[in-house]
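One structure below.
Only one protein chain is missing; all other protein chains are in place.
Chains: A and B, in written order; residue numbering restarts at 1 for each.
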Amino acid sequence: MIAYIIRRLFYAIPILIGVNLLTFTLFFMVNSPDDMARVHLGVKRVTPEAIELWKADRGYDKPLLYNSKEKGIRSLSNTIFFQHSVSLFVLDFGRADDGRDIGRDIRQRMWPSLAIAVPTFIVGILLNITFAMLLAFFRGTYVDVWGVVLSVAMMSISIMFYIILGQLIMSKLWHLVPISGYDTGLRALKFLILPVLIGIVSGIGAGSRLYRTFYLEEINKDYVRTARAKGLSSLQVLFKHVLRNAMVPILTGVVAIIPLLFMGSLVMESFFGIPGLGSYTIDAINQQDFAIVRAMVFLGSLLYIFGLVLTDISYTLVDPRVRLE
Amino acid sequence: MALADNNKTLEVKALKTWIDTEGGIIHAVDGVSFNIRPGETLAILGESGCGKSLTALSILQLIPKPAGRIVSGKVMFSGENLLEKSEQDMREIRGRRIAMIFQEPQSSLNPVMTIGQQIKEVLPDRRNKSAIEINKDIVGLLDSVGMSDSARRIKEYPHQLSGGMKQRAMIAMALASKPDILIADEPTTALDVTIQSQILNLLARLKKENNMSILLITHDLGVVSQMADRVLLMYAGEAVEDADAVNFFVAARHPYAQKLFQSIPDRSKRKKKLDIIPGMVPTYAGDYQGCRFAERCDKAWDLCFQEKPQWRSQDENGVRCHLYNDTLELQDTLNKKIEQEFVTTDEKVTREEILLDVKQLKVHFPIHKGIFRRVVGHVKAVDGISLKVGRGRTVAIVGESGCGKTTAGKAILQLIKPTSGEVIYDGASLTKMAGNELRQLRKNFQIIFQDPYASLNPRMLVGESIAEGLHALKLESSKETIQKRVKKILTQVGMPEEAYARYPHEFSGGQRQRISIARALAVNPELIVCDEPTSALDVSVQAQILNLLNDLQRELSLSYLFITHDISVVEYLAHEVAVMYLGRIVEFGTAADILDNALHPYTQALLSAVPVISRIGNAGNAGHKDGTQFLLAGDIPSPSNPPAGCHFHVRCPQATEICRQQYPGQTRVTGSHTVFCHLFESAPELTGQN
Partner (left out) sequence: MLDFTFKILVTDALLYILVTAIIIFIVYARKHEHLSAPWRQIKNKKLAMSSFVILLFFVITGFLDSIHIRQEIKIDTESKTQQQVVQYSSEVLSLLDLLLTKLRVQTEKTYSAPFAIHSFTKEVTDDQQGKPKLYYPRLKYGGAHLQAQDSRIYDIGKRLLWALFWTLLVIVLCILLVAKFVVSKNDNKNEKTNLNTKLKTVLSGNTSTPWLTILLVMSIPVFFIASLVELGPFYHIMGTDQVGNDVLYKTIKSIRTGLLIGTLTTLIILPFAIIFGITAGYFRGWVDDLIQYIYTTLSSIPSVLLIAAAILSLEVYMTNNPQSFTTLIDRSDTRLLFLVMILGVMSWTGLCRLLRAETMKIRELDYIQAANSLGVRHRKIMSRHIFPNLMHIVLITVVLDFSGLVLAEAVLSYIGVGVDPTMDSWGNMINGARLEMAREPLVWWNLTAAFVFMFILVLAANIFSDAVRDALDPRLRKA
């Protein structure tokens, strides 16, 4: 098992290099540093000197991939790619185009993101599991039919409608919670209620419908018939036998997401004005701050791969048949 | 039995269970009646789809809902009608008074719960007991079903147990609350023959010890012969005969029963055509006017097609057939005598010409481990087998699951790359060829498979499938000649020409197997590897396919490498037999050598484990050939880690010290008979009077 995890982590290195190369190509091959400088400094009336200065300031004055002026290892290392990518591997994210320390920003902004994502995630999953269980218990009846119809309808609504409607009703009409904003400490609570609630409600449709199919798949299996032949009640069968088996696909699907909770929700945070990593990313996109976007891409990939490894590990925990070799 | 405890008798009266499908309502169980008395084993016998499993599930109200529904009938038990009981009340019956075990122990156990947890759920008074006491009870139960190392098994998950052990765990679970009746739905069908005999013996012993009744659902006449007191034969949703086991095997009344006996291959029918039941089991949708078996019955006359035969019974025996009157005597003399057609294959075919010569063939699959996925070992699926197949001969490879017989077959055809060894076909070494060179030779050797559903591409027309080889090997060029040739082959295997433009799903298992044979024949091969071609088929259909294979061999002088686990098939058609155990051949000889004069203890055990249909009839005791049974203990070890020395020594009753240390060499007993066993090494001149 440990050997497996170590191997998986080794395997992550070429993937991260690939990610870096890809983003690098997108950022520097399509748009030369000159283009970027011009975008930042204003397209018209920039002197070549200003551009050179801008580039030198940010280390973009070096060759892209291969420095012919240098010798030996330096010909590879004294390049934009090396300087801006290798440091990412030790989680040194460098500075944003406006000079801020990206690493510090991330450490600071991950807490609001987590404050929304974690409760949404946990309560959402518990609710989905429960609703799906209800649908499965009443399978074939009208409860099930209308439950599924409702789920499909709910998942057909864009997240942004949930948010806008939620803000309209909860904040504008009923004045229950503030419409947006954030605060420190416990005072943040009142700002969190609405986004968390909307996050949960918007996920119920898709989640409970998916989990329902997991349950139904299990209910048709032979061991359920055995359990019934043993004289167990429907509820015992559902809770003791079916639930535990259905947890295998549910949990493993869910575990992969856990690390990505760090990244925050782009839409939610920007609608509610929450200073998390999601809105950080959006701001960077809108300000065309490539350094931040690159850092977030790297962080996202890293967390994704971490999620894959976690998924494998969680398999061994919920399914005794799986052993990592 | 005279003092029948009425309270424990199960009586099923006119049970009807229907299933709703998109194609209409299927009358899956259509008025079945029977009863089981205490201490009795009733076998419900029938081919697939006859409604036998559904009958058993209906008793416990476990039929799949909402598709299935019990339409009418009564299931009387303890003076109550079980069918009127609510789900709540049924729980008091299920598992407690009537328990059930199923065919697939693999899927019938919950994969994420330990054996102990699953047994604990059914312990009757688990709430008043401490954990230690419960543990003791479970261990006791597992011990009583012959589970080895029970204390450790409690904490194990189903996947850690072998098939036989899983079935023992199922039985332990069923017996936990000492039920009056045990329903066993094909309990040994998924198991190997040596394990099957262990489980059957266990069931017989437990029945005696606990004085319970068993309702045994099976398609296997051998199992019925070994286990049953009474037999209920079902056909297309109806009971057609109910008889005492002795009577049933000596003088079955219903023509269907008689035909079943005649269609089973065995030695006595060698070189004769098997008596087949034409056609296939009807889909029992809709109403029948006459007898359901009439279309396939060679004794049927007008009345059989017009009027449904009534159930006639006397003294607990009953039959549903127009041939019999109310006292179950044969009514008329229309009973035609069927001539058994003799096939004249002379034994002395040119034995000199060797078509296929396999030398020390090995197929090893590497096992990777560790950070760098180093190869730490090999699964030795095939570990050095040598055999020869003569032109026009049938060589059978016999062995239990996991012995490597299928891998060997595929490696011989170069469908799996052998690790080492040589395969020489008609003088050409296949193992040294590759690419086009090999492709050109492929027309000479073909393969047919076990599963008729996986062996045809569902997206291709039957004709396209058969013609594929002709295209690929460029044997024919014009469209017309190909079509003509394919249609000719279809007729040859007994299929209508119209099958050409239809899809596989329109055909039954037996017909698909014919199509697979046609596909192999299309390229005019000389050798066909038959990988268990009949083991997924019903007995009556199996006979059709075996006859076809026999006919084709005679007409086209084909050679067969026949891979099977079924001894009766081997007895019927093999010229030479190779017995495999854990990747190696342990004994090789002519059919007579192996079947009459088996030397290797494993071969002997394998032969004796096969339940033989005894016409004398015998309940409880095994009806084996020589009366004695040679029961093998333990499971088949994993081929990734075979025991040192002789692979068989752990299960061998005659193992000695040398068996534990050294794999035995080849001993030639007679010109045709070789064996790998230390018992015979010292006496090379042994002529084998076992």
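What we mean here is this: contacts are C-beta pairs under 8 Å (C-beta built on N, C-alpha and C of every residue); 3 or more make two chains touch, one makes a residue touch a chain.
Worth saying up front: this structure is predicted, and the values here are computed from it rather than measured.
Touching the chain that is not shown, out of B:Phe365, B:Tyr503 or B:Tyr663: B:Tyr503 (per the contact rule at the top). Only one of B:Arg97, B:Lys120, B:Arg296 or B:Arg519 touches the absent chain when the whole complex is considered: B:Arg519. Residue-wise, the contact with the chain that is not shown comes from A:Met263, picked out of A:Val177, A:Met263, A:Ala291 or A:Leu310. For the chain missing from the display, the contacting residue among B:Met90, B:Met460, B:Leu556 or B:Ala655 is B:Met460, taking the whole complex into account.
Which of B:Leu473, B:Leu556 or B:Leu631 touches the hidden chain is settled by the complete complex: it is B:Leu473.
As for the chain not pictured, it touches chain A at residues 14-15, 18-19, 22-23, 26-27, 30-31, 35-36, 38-39, 43, 152-153, 155-161, 164, 167-168, 172, 213, 216-217, 220, 260, 263, 266-267, 270-271, 281-282, 285-286, 288, 290, 293, 296-297, 300-301, 304-305, 308. Where chain B meets the chain that is not shown, the touching residues are 410, 413, 415, 438-440, 442-443, 445-447, 449-451, 454-460, 465, 468-469, 472-473, 503, 505, 516, 519-520, 523.
The rule we apply is simple: only the chains that are shown with their structure count from here on.
For chain B in complex with chain A, the residues that touch the partner chain are 60, 62, 65-66, 87-88, 90-96, 99-100, 102, 104, 107-113, 121-122, 157, 159, 170, 173, 368-373. Looking at the complex, you find that chain A touches chain B at residues 3, 6-7, 10, 140, 221-223, 225-234, 236, 240-241, 244-245, 248, 318-321, 325.
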